[in-house]
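Each remark here refers to the structure printed beneath this line.
Missing here is one protein chain; the remaining ones are kept as they sit in the complex.
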């Protein structure tokens, strides 16, 4: 058997290549999740009397074998099999006969994909949340260490008012903590078990969906069977909305760090281990990791759109279009996780140059403080503003480090 | 005074037109929110001794006057004033002199915009959540009424298995309930008070930010002052991510209803009050509201991208680019709210044609049920599947209404 | 008569507000184009014997009146009329009776919109192409004047090799010239006359479409009547693809100029007429025009997506969804035209600081030239590269102006 829906004729070759695409290779990452879900399904089928005890044991053994083979890199999905679900059922039938022929009772490939993807998502989002917490810790440590490392604050990229590297790191940390809240909301929505929805319309069998959901560790059953199918792509796009926010935070941090490390500023520098060079210009030391964070942030946002655009036009029920949402989802998950690692790494290895930070302070940075002094003397703000505006560079110079101590940056 | 930062020379006319854009007209919707925030700011300035009691009374009176004028449609923002913040300060200075000149102490226009937009957002999102709950109610009532109104379930838009209009409405309701969770998460993140962040770097005055936050009814202070500025556009994009999900749900409902009301299907029809006609073809009755929900869903998603693309490249601190995020945010807020109203209206007035629903059932819709019967007789699923696949149209016909009663659709 | 398709009942108020949206106000810009197209249509109807000579004269007079009223700002489109097409037909019927009742013979509102939008597009794109040529001229003049104004060339934003402001301006000019080619291709595709396609399916009247096309100055007739309707949004999106390229060029120029005018670099500065200030910080002089070019570039790209996303899911023939493509198209047209003006203005007023440019040269900028000297002595490139890489800062210093004279930058 090559395809679950095989009926005896061959799919036209051009179409086959086009329709299977790289789905079968993406599915390498879903094998273990499908096995786990199949196991829970088999236990439930046994519980409601569809499988005998022997058949359940056969399937447990078969699924264990597949997981072992997979860990050793020996479980292959052929292009002609299309996906991991077919490969797994095929293995079970070849090795365990009728037990294998019964495993698909009461489910469709569609809800297999849904449940495997959700188990994958829960795992990966868990790792992303951990990686985000790691970065929050690194940023907070950096913020504490550099609470009094002054740098010019900017608006419109021009000099504005005194700021500090600690304030900057705190801003990144606060941003990431908001992102975590958003991703947790997506995770909560994802954490509903779709298995048992079959082809969007249920089946006329007394499936015990609560049992399957509990066995797999879901928070609850996703009750409406049509919504299970309809939510494909939708919950991935919620996760990607949150990934996009994380990448937005990382991208801003990357923009800032590249800016701070311009030769003309030099507030910070990256250790050479984090840079690459040029094939032509021998002196170059380039912040490639940070540049790629910027670029990959665009990729994740683009992938969010791909998923949204694929699913928005569809009527209810499964449509093949859904398949194309898998790659952008899986790719973005990996990018987000790795980008967090790269940024944590960067923050921990960042070299700060206090001399350059202090040297960067020009009188105009203190103009607003001068206004506030006049305000403290009772001059109305707008009047004081217009007075200082005549000669902002005459603002009394201050020691930058002393200055930022007077600000409430916590 | 025409501009808060006026220093005596005139901005080049081409640039002025380009930079002010339609910001001053969008700001009509922010006047009352800026007044409320200004009032809280004034109270705080009084509390920390910057304003005398008389000055506070002057400002309270002035701000009340502005709000009254605004309600009567008489508070105008001139293009030359750029925005509501300038118009309000100008009014206060003209009518209350130094009290007006002091109102801007310790704040920047930037955090005025931030707080006014957040108050607007909290109000509007509250209305959207209410409208969503209304629609959930309507959908649930429709689902209950049509639990046993059978329609063909489809996958790949082709006939699949029996379904019901109730299952369909339940799927839409479940989808919207997930959207509500996502929007609530965005609202929670928005609900942090930015006022007092000044130009992203605080000021050297002992502002009581907690007092302002409490006065304005925020859940908490957004502490990091740089993050206040950096989060502009970011929290709007979180709201838009949730709006996008709502519009995705509405768009799918619209797609389905337009499909169900095709002349060849006719499961439902729209009352003529919800349709428009053609200028050329006299017989036309078109589902314009539903078509526009589809189109406006694309607009909201596009607006999400506009905001994300504007803010992603920016370094920390205020940049003028932020201004362009206001229109897509405000426009999308209105679209989402109105689209929920239109859909609620549509669901409530929808006419269902049971005869057409029942007539739509062809034998192939029962093929899977036939497989399940064979499974119940002990035949392994895959074997039964292949047996039925030979002649799926021979599936024993069933009464559609009886059939869906056997499905667990709740 | 309020609506062309009026049949006696009132559209539900919520729906009406939702469906008409701001279409009637956008249509203010289309009045004259619809009049011109209606005139050509009337002449053709007369030519094929549908209109009498007197009726044609009546319509000519009526349309002239409307155009005069419009120029004086007195031709109003009521929200209840939905669009300019209804307002115009209503006027003609009220003032000229049956002649007015005949004007719509053989056309639909849909092809009226199409032809009016195309006439608008041809006009506006013509202006954009002119504005682009103006900017090319300004950039070329700037390039010539600053051929030997040296600035550090950068890769990865770090110092790379010597460059010049002239090279920079030449790059912007070359980029814009490519954009012009792309926009001309879009214009060529737009330049096909759709009038006579009716509601996508033609009519059973012997319309002389070639005559209408010639009268209106189109290059050719858009023959396939279904494609006329199907191309709505499509040709707008082609124009927007080209606008996006123009905005990409302008955005890069804006990024560079903001960067060049950082206080730490100061290669160029903007005259204060092109800057705005801060409401809080008295010293600020901000490059708002350039920042908004960046932001508006994102808006135009977002609008491109809105149009593409609206039209992609539609089946053939007119769908109401198309209406929502009008605003993003018209808005983007205006943004692109104005952005070109702002950039031309900026280039012409830009102040260059040669002292800062020269002072920016550090030895490492000459490392590659040092490699090339070794290459000229016969050392293989890769060997020379590795030798210089040991101490790139030992590169023999050169006079920057002399150096760039040796480069072939034309």
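Per-chain residue numbering starts at 1, and chain names A, B and C are given in the order in which the chains are listed.
Operating definition for what follows: contacts are C-beta pairs under 8 Å (C-beta built on N, C-alpha and C of every residue); 3 or more make two chains touch, one makes a residue touch a chain.
All values derive from a computational prediction rather than experimental measurement.
Enquirer: Among A:17, A:68 or A:127, which residue is in contact with the omitted chain in the full complex?
Expert: Counting the whole complex, the residue in contact with the absent chain is A:17.
Enquirer: Which listed residue (C:53, C:72 or C:204) would be found touching the missing chain in the intact complex?
Expert: Touches the omitted chain: C:204.
Enquirer: Give the residue, chosen from A:80, A:127 or A:276, that touches the chain omitted from the document.
Expert: A:276
Enquirer: Among A:138, A:199 or A:333, which one touches the chain that has been omitted from the display?
Expert: A:199
Enquirer: Could I get the residues of subunit C that touch the absent chain, sorted low to high?
Expert: Residues 7, 50, 89, 93, 98, 100-106, 110, 153-157, 160-163, 167-168, 170-171, 173-175, 178, 181-182, 184-186, 188-189, 198-207, 222-227, 229-231, 234-235, 237-238, 241, 244-245, 248, 251-252, 255-256, 259, 294, 297-298, 301, 305, 308-309, 311-320, 368-369, 372, 375-376, 380-383, 385-386, 389, 403, 406-410 of subunit C touch the chain that is not shown.
Enquirer: Considering the whole complex rather than only what is displayed, give the residues of subunit A touching the chain that is not shown.
Expert: Per the touch rule, subunit A residues meeting the hidden chain are 3-7, 9-12, 14-15, 17-19, 21, 85-86, 104, 107-110, 198-199, 272-274, 276-282, 284, 286, 288-289, 291-292, 294-296, 298-299, 301-303, 305-306, 309-310, 313, 319-325, 328, 338-339, 341-342, 345.
Enquirer: If the hidden chain were put back, which residues of subunit B would touch it?
Expert: Spelled out for subunit B, the touching residues are 155-161, 258-259, 262-265, 277-278, 280-288, 291, 305, 309, 312-313, 360, 362, 364, 367-368, 371, 385-386, 388-389, 392-393, 395.
By our rule, only the chains that are shown with their structure count from here on.
Enquirer: Write out the two chains that share the greatest number of C-beta pairs in contact.
Expert: A-B
Enquirer: Would you mind pulling out the distance in Å between where the CA atoms of subunit A average out and where those of subunit B do?
Expert: Comparing mean C-alpha positions, subunit B is 24 Å from subunit A.
Enquirer: Going through subunit B residue by residue, note those that touch at least 2 other chains and give them in order.
Expert: Only 7, 104, 110, 198-199, 294, 298, 301, 305, 309, 313, 319-320 qualify.
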